[in-house]
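Note sheet for the following structure.
Of the protein chains in this complex, all but one are displayed in their positions.
Our next item is subunit A:
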Amino acid sequence: MKVLVPVKRVVDYNIKPRVAADGSGVETQGVKMSMNPFDEIALEEALRLREKGQADEVVAVTIGPQVAQDVLRTAMAMGADRAILIQTDAEVEPRAVSSLLKAVVEKEQPGLVSMGKQAIDDDMNATGQMLAARLGWPQGTFASRVEIADGRVEVAREVDGGTETVSLSLPAVITADLRLNEPRYASLPNIMKARKKPLETIEAGSLGVDLTPHLKIVSVAEPPERKAGIIVETVEELVQKLKTEAKVI
């Protein structure tokens, strides 16, 4: 079975994003970019399935400009066998991404798509579900455990009240939650080897997908700032302030 792992290049999670002065978006020029953390987890799970003999090939795919190749090299350094760049300079929303990924799935015929539950830039949490809908495949979202047996995949899902387990027929789409696994680091020799692994580029325009956003960003603003607080010295002072000043207890 082949596992397809969509990955996204995002502003590194350690960086505090800055809103562009003209309110058009968030500054990404000259900012450190890396692979979306949830996608690293999704990739790690795919690699573990291959190591258990349940998958024979792991293919990473990303959508974006030429420079987005760097996350594909990272994916191959972690262990993906090959990679596909769907090249476009357009801003693509989950609706268009899920359509482009559907085209890749139809070409590659994977038995499983393993992806992150959300990207830490747009915080949408939608692409996996939309892809599953477009393919007519079952979905296992917010996965914290994945087990494949007898042509089905059992997925433990992190839900509001606890953990829900579902059983899905393959092929299926799963979206990884933080607790699914601990992603591995790419070693230096593997980073070198990744340079030689095959990376195919496909023009997004050749896939017949309408990339026009249905959701237009009108403006982006800083959230309102909280006013500076005070430091109290004793528990008594804290309780007194909460009672008389803040009036919350």
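What we mean here is this: a contact is a pair of C-beta atoms (placed from the backbone, for glycine too) under 8 Å apart; a residue touches a chain by one contact, two chains touch by 3 or more; residues count from 1.
Assume contacts and distances are computed from a predicted model.
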Of "Electron transfer flavoprotein subunit alpha", "Na+/H+ antiporter subunit G", "Quinol:cytochrome c oxidoreductase quinone-binding subunit 2" or "Energy-coupling factor transporter transmembrane protein EcfT", the UniProt protein name belonging to the chain not shown is "Electron transfer flavoprotein subunit alpha"
Among A:Gly79, A:Pro94 or A:Pro110, which residue is in touch with the absent chain? A:Pro94
Out of A:Arg82, A:Arg179 or A:Lys193, only one touches the absent chain, namely A:Arg179
Contacting the left-out chain in the complete assembly, out of A:Leu4, A:Ala83 or A:Ala126: A:Ala126
Subunit A, residues in touch with the chain not shown (by the definition above): 11, 13, 16-17, 19, 26, 93-95, 98, 117-118, 120-134, 137-139, 141-142, 144, 154, 157-169, 172, 177-179, 213-223, 226, 229-233, 235-236, 238-239, 241-242, 246, 248-249
